[in-house]
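Below: one structure, written as structure tokens.
The complex appears here minus one protein chain, its other protein chains still in place.
Each chain gets a letter, A, B and C, in the order it is written, and its residues are counted from 1.
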């Protein structure tokens, strides 16, 4: 878990000069002002960087500036960092530098429904999701065989209610944070993990945890949302992938997708189709995050896809 | 406006035998029970009908049965009606018979925004919407030139607030109902008509009035919804066409569509894209209604498209 | 493999009376003529059937009539068959009767790419695809572990070229047909099986084998189609699931889907996104087929979804 918000350099990159050119991804945000692009491009030119992709966005609503640059260079990582440091300080930037080939260390949480987990694990294995998954955490045991098939350690962290009415949620969340620390986790993905996280945990994982939930037009609150949507006769069902915040299902939206449905489909059909949309949408959001394409603009996201 | 809910036969069809075969559309609904299809198909066989399309749906949630049959026959309309009457009575059906080539007499209401009106008028003229539009009603004058271009009478029915705080809404709605009666209107389309109809009017027009409104995931209540959606950073914007009911924007949904949006688009862009989706969705709903493809199943619709 | 094209009754259903009501699916096609629906509904009424869903289509282009009926009955299967037999003969129907809960016995063929196989296997296991998969056949070994994970026998049938330039394709196809017979296979699914089937095999499997292939606007012939599409700068990539015929990739289309792409995506990205669309489209087509929703209308399909 990255704890330095203003500048992150992968440890592996600090060991000095490398013989061949390295692909890097630079993301930054700051208050919009003149001269940012010139300063950044100048620093990159100074380390003989070859820019392969660059996107920027000036948010007229928040007055913030966002930039993502992919480039290659033969310079040592420390030299790139040194070149950027004065610019970061001058413009008071939140600036991050990532090695393009380094995969995001991801902890996946799940419960009993395996559809989104299966999508994540297959795509990770197939190489279309640039993440490593050192550990899977679940409050149930149903999906352990799937974890075994993919050779990923599966940790059972049950969340239970005791006789006196209290529960072990605090202990379970502490266990999760231990696993996050132990495995150098950079991203937590809630793949239909059916427990509400505490506000404290949401804040600790701010911008580092992605959840998926069903979405409809209009939206429905409470239990059995697909059944509510079916009863209401909606013609589209969908899913929203978003960063986790203490406001349940209200965090910054990363990706949304929908599928058409008809009167002839049952609530059970809605659930099945919804699972497909959820899996596809979650994978998309995780990929964008892992490729450092998602930046936060207040309660919104800027997605440089 | 059709006032007989249980059996409607177009007046023009009651004038006796015709020399050539006529295309008819039969729609019916009743409590599901055995023998309906056999009885209906037997009656149609009795008038030597040739079925070209037939769809039915058994709603497991409400226990209702829905059927739509397109057929041609050389029999007189009265004979077809006579053949169906005993079945209608036996199964306590809501049964309607429409001549396929008869266009639905439609009154369109609008305010200032012409996008959806333009879509409706062009498609009506091009022959892709099987409706006649004998009159357009608006509380503003901005769209009168468009009505003139299409040669459709335009009636200005302003809704104003008097000095004493009261308004003329009751008179305006009475005027509307006069126009509905005068022009034998069968369908009222609210093409971004920016006034809330009274509960009484909504009930009077029940199942005979279609509205279009913006839709998002999640949904937003109150003013300037596109701006709220923009502030929330949604990635999809959409529209819902539904029958008007006293529950504002909560009537049975006929059609829904969405378009993807990104962080780079302004709230103004959202509005413009939203208008396109709204126009397309409204036209689709009106076409389905005018082709007698939409049946009500409680607060849901059955759409035989 | 069903070898009686005009009337198929599941063997298991022929064992006489059953104590509780059974869900059945009836599909039929014949030359369009008056009285079909009345005759069929009469026969079903005669066995005290309760129709839960019925769809029909009259193809104006081919003059054919298609019907699919879902119903439940307490009658013995033989009684239902006896009731329908005279109608089948009278209208010269291609008529099939399926038990709704019976899963379609499906053989899946694959090569090295596991995305579509993974989608099929997961959905089958999750219960959202009503098929049984008694055996997987591949000309390569890469996907054997995935078959093992799902506990499905994996048969390696390599297709090789000998030193003298000849190949073992005929033997490989004979081996496939042995497996089809041995496992009572009703459907063969080519989940990115990268071998062209012989014309004879295509004919033998006519209407019983589904293939998936990439689709673009416009389409591209030959090798590396995603790269051709990328070079051409297409903005949509898609997939078509179709029945296998001797005309390569020209069989009756069952399902098609697309995804938007941009200039910023590489040919490799196109392939990855294409795999997702292919898997989703193939699963949809297999589900429709297994639910007996797909009927052939010449070189087209009628899909009662």
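We take it that a residue touches a chain if its C-beta (ideal position, glycine included) is under 8 Å from a C-beta of that chain, and two chains touch if they have at least 3 such contacts.
The structure presented is a predicted model; accordingly, all values stated were derived computationally and were not measured.
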Contact partner of the left-out chain, one of B:174, B:196 or B:264: B:264
Residue among B:31, B:92, B:128 or B:160 touching the omitted chain: B:128
Residue in contact with the excluded chain [from C:27, C:116, C:211 or C:240]: C:240
Residue of A:53, A:92, A:160 or A:266 touching the missing chain in the full complex: A:53
Missing-chain contacts mapped onto chain C: 57, 59-61, 215-219, 230-236, 238, 240, 252-258, 262-264, 266, 297, 299-303
Hidden partner chain, residues of chain B it touches: 53, 114-115, 118, 122, 126, 128, 145, 149, 264, 272, 275-276, 280, 305
Positions on chain A where the hidden chain makes contact: 34-35, 37-38, 41-42, 44-45, 48-58, 60, 260
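FYI, only the chains that are shown with their structure count from here on.
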Middle chain, criterion being Cα centroid separation: C
Centre-to-centre distance between chain B and chain A (centres being mean Cα positions), rounded to whole Å: 43
Interface hub residues of chain C, defined as touching at least two other chains: 53
